[in-house]
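Beneath this line is the structure, given in structure tokens, with notes to follow.
All protein chains but one are shown in place.
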Amino acid sequence: MYEYVVRRVLLNIFVLWIVATMVFLALRVLPGNYAVQQFAGANLGSIDPETIQIAEKELGLDKPLLQQYGEFIGNAARLDLGESFRSKRSVWSEIGDALPYSIELGVLIVLVGFSVALPVGLISAVKQDRWPDYVLRGVAIGALASPVFWTASIAVIIVLKFKLFNIDVIGQPHIWEDPTGALKWYVIPMFAGGLASTANTMRLLRSQMLEVLREDYVRTARAKGLRERPVIMGHALRNAMLPVLTVMGLTVATIVGSQIVLEQMFNIPGVGRLLFQSIFLRDYPLTQGLVLVTTFVIVTTNLVVDILYAVLDPRVRYI
Amino acid sequence: MSASDAAVLPLIDDAWVSRPTGWRAVIRSFRRFIATKRLGAAGLAIALFFFMLALGAPVVARYSPDQVFEAPNPDYKTNPSISDLAKNPNVGSPMLVGRQLSPSGEHWFGTDNAGRDIYARVVYGSRLSLIVGFGASILAVAAGVVLGVLSGFYKGWVDLVLQRFIDALQAFPAIVLLLLLVQVSEPSVRNTVIAMGIVGIPLTTRLVRAGVLGISANDYVLAARSVGASDARIMARHVLPNIAAILLIIFSIGIGAYILFEATISFLGVGPRNVVSWGKMVQEGRAAIDLHPWQSIFAGGAIASLVVGFNLLGDALRDWLDPRLTGR
Partner (left out) sequence: MSHDNYWTRRIRRRSALKGAVFGATGIGAAALVGCGDDDDSKGSATTPGGNATAAGTTAAGATTKPAATPKAGGVWVTQSANVYETVDPHRTVASPVLQVLGGVQSKLLRFSNPNTGDLVADLAEKWETPDPTTIVLQIRQGVTWQAKGPGASNPAAKGGRPLTMDDLLWNIERQKAGLLADGTKGAFGRKSYWSKVDTATVSGNSLTLKLKAPDATFLQGLANEFNQIVQKELTEAVEAKATEISADKVIGTGPYILTEWVPGKTISAVKNPNYFLKDRPYFEAMRWVQTFEDPTAYRIAFEQKQIDSFSDPSPDTTVAIFNANKATSSLRYSGTANTVAIYLPRLQAPWTDERLIKAIHLAADRRQIIQQLHSGLGKVSGPVSWLQEKWAIDQKTLETTPGYRLKKDEDLKEAKALWDAASGSTLGEITWVVPDTWASRAGWGSTPELLTAMFNKAFGTTQFKGKTANYSQIIPAWQSKKFDPFFGWIPNVEIPDARADLVSALSSTSPANFWGINEPDKIDAKLQKALTLTDQGEALKLVKEVQDLVLEHGQYGRIIMYNYIAPTLRWNYVHDTGPSADEGWNFLASSLAPLETWIDPSDPSASGRTAPTYKGL
């Protein structure tokens, strides 16, 4: 076990290095750089090439690529991610501001997704190929196949039309600061995102249940004369949940970096939107830092989930 | 990605059984599929419908998707003041663009912000969604097969190194990877398909690898190996046929996801250019969906129904192809 964890951590470091290299290269291949992009709003005739050179020098963009790469990797190894080109703040403090929002939204999305997926997946497994399965799955898949920005737009209009509640897109409260305010702000994105992610969880749970229901111990339980409900809730569901829970853990991790659309629409200053902006602005340090941190969150969650899985399910061997 | 990764993973285990092949068997299975998997059949019908729409677009669409509908403007006024424009923005042009018209006999779904026929655009938009969905899915599966088989069959350091790159690719937030890839070159349809295919590679590779690992450990593969069958032969005769079912499932489930993905990047303004995109149509109509609903409603509805179609089909295929889930 110990050996396994150490090996995985080392491999993860290797993975982080590959990701760092990939993002470094991708950014340098992208046409243009911040030294020019920052003037996008300007009167374009007045930017003389010398101004751009001065800016490039200030940003360290005039250095040879290999040197830039060395400095980036070297600093990253010492956990120094540099400072954002745009805000001139340290990348860590930018991430510190953005990450909590993304995690809040991510967790809420997974909670919603799970609380819908659980009953739907369960019922449609138990009633496989009968009408409850068809109806539930049909409705779920149908409702969830829509783009999140479409469902969210419709929901927003409904809230505005009927003056249901105040969506505070400006105050941007954290959930621990102002729980009601924050929830009102998050409620549409969390449902739009949560429902969209339900489909996968629901499917997984359904197939897990189908599988488990045919396992020997379930048959044994049934043979013993146990009634259907305890069999399903007690034996089958518990076993089917294991992979589902691990998937949920992973989903939180991926959501952190991928909810650009919802963050954009609801003015949530999270990691996804920051990433999107920083790529457009060619803000190299910020993009690199954000990608590294989200990658770190993802691989670490992966590892934790795997270890937990092993702890919970003794059948798993370490490959 | 991880969620769907795991959603298909449980399929893979050494319980796979070779199925009978041959055209007759295929047709027979198909008939049975239609008969027993009603939702799957419905999904197939939806997918086929859009497929026909895409193929027959020039006939079905009535108008070109780019045609701008204009009519002479009786209210035209030379040099309107700003307050004239404020009262009626339409006084400024001798030809009036028919913007945001409601559905009518002439325009079945109405017209969009630029005065183009929404019905024609929805019809033509099916092309992009299908190309992106199929293209990216094929690419991801093909690359997944090559990498997954290499990785699963040879194991050892090939596997170790390859898997780390796959890990890295997977750990990279998908949308960011896509943004970077699409921006490196111009966002044409081809580049979008390639970028999405790359984003899908980790998932397909891991599934194929897991399948290959499971099958390679099977007795008949070991037997084949012990009688001196070459790697290629084992691969072709025993491994690939047995993972074909997984591939079909990944493929069909992937399509829906890629279609939504394309809608998302079009929403973000980095989608493919010079084509009609449903995602972009929804995006353009969404802020005023209560006042000018048609563009958003029809395009969003088209995305949703096509994705539903492929998801239903994929689900049914999985149930159908996984012997453990059908109870047969």
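For clarity, chains are labelled A and B in written order, and residue numbers in each chain start from 1.
By our rule, contacts are C-beta pairs under 8 Å (C-beta built on N, C-alpha and C of every residue); 3 or more make two chains touch, one makes a residue touch a chain.
Here the structure is a predicted model, which is why all the values come from computation and not from measurement.
Note that the absent chain touches A, B when the full complex is taken as a whole.
Of the candidate positions A:Phe280, A:Phe296 or A:Tyr309, contact with the unshown chain belongs to A:Phe280. Of B:Pro80, B:Gly133 or B:Gly214, it is B:Pro80 that touches the chain left out of the display.
Touch with the chain that is not drawn comes from one residue among A:Val116, A:Leu136 or A:Ala152, which is A:Ala152.
Annotation for chain A: contacts to the undisplayed chain at residues 30-49, 51-52, 54, 58, 86-88, 152-153, 156, 160, 166-171, 264-267, 269, 276-278, 280-282. Interface residues of chain B with the unshown chain, by the touch rule above, are 66-68, 70, 76, 78-86, 89-97, 99, 113-115, 183, 186-187, 266, 268-270, 273-275, 280, 283-284, 286-288, 290-292.
The rule we apply is simple: only the chains that are shown with their structure count from here on.
Once the centre of each chain is set as its mean CA position, chain A and chain B turn out to be 21 Å apart. Residue ranges on chain B touching chain A, taken from their complex, read 1-4, 6-7, 9-11, 36-39, 164-165, 167-168, 170-176, 179-181, 183-184, 256, 260, 263-264, 267-268, 279, 282-283, 286-287, 289-290, 296, 300, 303-305, 307-308, 311-312, 315, 318-319, 322, 324-325, 327. Residues 11-12, 14-15, 18-19, 22-23, 26-27, 29-31, 128-129, 134, 137-138, 141-142, 145-150, 153-154, 157, 161, 197, 199-201, 203-204, 207-208, 210-211, 214, 243, 246-247, 250-251, 253-254, 257-258, 260-261, 264, 272, 275-276, 279, 291, 294-295, 298-299, 302 of chain A touch chain B in their complex.
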